[in-house]
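Note that one protein chain is taken out, while the other chains of the complex remain in position.
Our next item is chain A:
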């Protein structure tokens, strides 16, 4: 793997670390399987790119992207909490709707960011090569998000949100307004995914409606890899695990793609990811079964 390929993998891993953190919030903290992500990631990219083309400040554009994602999360949460639609289906409905919304936002299937200033612009030409500047800037954002999120989940409000996901009945008996926590958590989760989309658009120089496909699976893969390599005891470490998982996953993919012997192409990425996640989900069961068999044999 070349140096540029290495930094490229770290960069994209860091961008998707935000997706992993969002997915961790929905899947793990709230126990809410949410596929909205496949729509909120490109939504973030679309909103950000469109605003950049219109000459808006890059940080403001990124913030607006995150807010748009939060609204998408609220839509899914409302369909589920208020109208009792199964969470998986509710999120698929939002995701499908977002495909049209994203096309509307951009007015065409993709937008190129060629001359526009991005959040990265001020840091280019400070001495470091561009391929290192990008991951560095994204890393700063990711570290800030991890710290804020850990602080949030350690607060009384955050603890109530975790309880909502673990045991809603108990949480309600303790006075936790569980519905409100689901709304908040889903908004936060999809806000992060949209922020990832915004950074993706700025680091890659384009927004495209199709970039969302498989986002959820990539996010899940990062969460699972993180949990495997960094079994965490505290909230902060669990979040760090998501980031580490996302980077490791991208490096592994890069390695697989650059090894000519295997003959993989970039377009095989989704297949590889799906297989990886499936294996990761199946393995614990197989181990459990094997454990039971050896116990039975005793």
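Going forward, a residue touches a chain if its C-beta (ideal position, glycine included) is under 8 Å from a C-beta of that chain, and two chains touch if they have at least 3 such contacts; residues count from 1.
Everything below uses one rule, namely that contacts and distances are computed from a predicted model.
Q: Which name from "4-hydroxybenzoyl-CoA reductase subunit gamma", "NAD(P)/FAD-dependent oxidoreductase", "ABC transport system ATP-binding protein" or "N-methylhydantoinase B/oxoprolinase/acetone carboxylase alpha subunit" does UniProt give the chain that's left off?
A: "ABC transport system ATP-binding protein"
Q: Touching the hidden chain in the complete assembly: which of A:6, A:152 or A:237 does that?
A: Candidates A:6, A:152 or A:237; residue touching the omitted chain: A:152.
Q: For the chain left off this view, which of A:92, A:138 or A:160 is in contact with it?
A: The one listed residue touching the chain not shown is A:160.
Q: If you put the missing chain back, which residues of chain A would it touch?
A: Contact residues on chain A toward the absent chain are 152, 154-160, 162-163, 166-167, 169-178, 233.
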